[in-house]
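Yeah, one chain of the complex is gone here, protein chain that is, but the others are all in their spots.
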Amino acid sequence: MTEYLAGALILAGLLFFIAGSIGLLRLPDMYSRLHALTKADNVGLGLLVAGLAIRAGDPLTAMKLVLVWVLVLGSSAVSAHLIAQRARHRERGAWNP
Amino acid sequence: MFTEQVIYGLAGIGLFSLGLRMVFSAGALLRRVLAINFAGAGLFLLLIAVAYQGTGAVPDPVPHALVLTGIVVAFSATALALALGRRLRELSDDR
Partner (left out) sequence: MEPIVWMLIDMLLAVALVALGWASLASKDSRRAVVLFIGFGLLLALVWVRLRAPDIALAEAAIGAGLTGALLFSALGDEAGASPAGEQATAPTSAPLWHGVLLTVLSMGLAIVLGIAFVYALGHADPARLADEVYVNLADSGVSNPVTGVLLNFRAYDTLLELAVMLAAVLGVLALGPARPGYPASGPVFLALTRWLVPLLIVTGGYLLWAGAHAPGGAFQAGALLAAAGVLLRLAGDPAGGLPRGVAFRGLLVAGVAAFLVVGLAVMLAGRPFLDYPVNWAGSLILAIETAATFGIAATLVTAFVCGRPEQRPEKHRLAANARVQPRVEANGGERS
């Protein structure tokens, strides 16, 4: 039973990754590509981690996997913010109050 | 002899010859340093493929130690090469 649940979660995560990659290739604008990539990949990784945590066995390994997901969330959010901010500054100039 | 060994070993040999080919013809210094890094990665693949003993047995740790030191030394050499290139550019700019 847990095997099927874990397999379903991992498969759902893979689908989100595929959706994010298709968005990366097909969306027109850099900002929309960043948006698709960050959001879809983070959800996909979360589902993947959930499926792997169910299969893990002991709670310590599961918590380590969740920690990996939290770190990826934080760093990908900050990277996307930095990339978008830099592109924006190059288009319009830096914010000058 | 395991299939993983053959597959990854041949991939390593391919990467090594690819890197070696591009070292002589790539143009900018950064490209050639990149090619050397790829060639090094190919050699590491070859070493670790030889050290692999199958999913049941433990692998041979001696090539692992060699590759570990190799990774760190490759980084140091890359840093020195890029610093030399930067200095060379500065000196040529002053001319």
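Structure notes:
Each chain carries a letter (A and B) given by its place in the written order, and its residues are counted from 1.
Simple rule for what comes next: a contact is a pair of C-beta atoms (placed from the backbone, for glycine too) under 8 Å apart; a residue touches a chain by one contact, two chains touch by 3 or more.
As the structure is a prediction and not an experimental result, all values here were calculated from the model.
Across the interface with the omitted chain, chain A contributes residues 71, 74-75, 78, 81-82, 85, 97.
On the side of chain B, the interface with the absent chain consists of residues 1, 3-11, 13-22, 24-31, 33-35, 37-38, 41-42, 44-46, 48-52, 55, 58-62, 64-65, 67-69, 71-80, 82-93, 95, using the contact rule stated above.
Convention: only the chains that are shown with their structure count from here on.
Chain A and chain B have Cα centroids lying 30 Å from one another.
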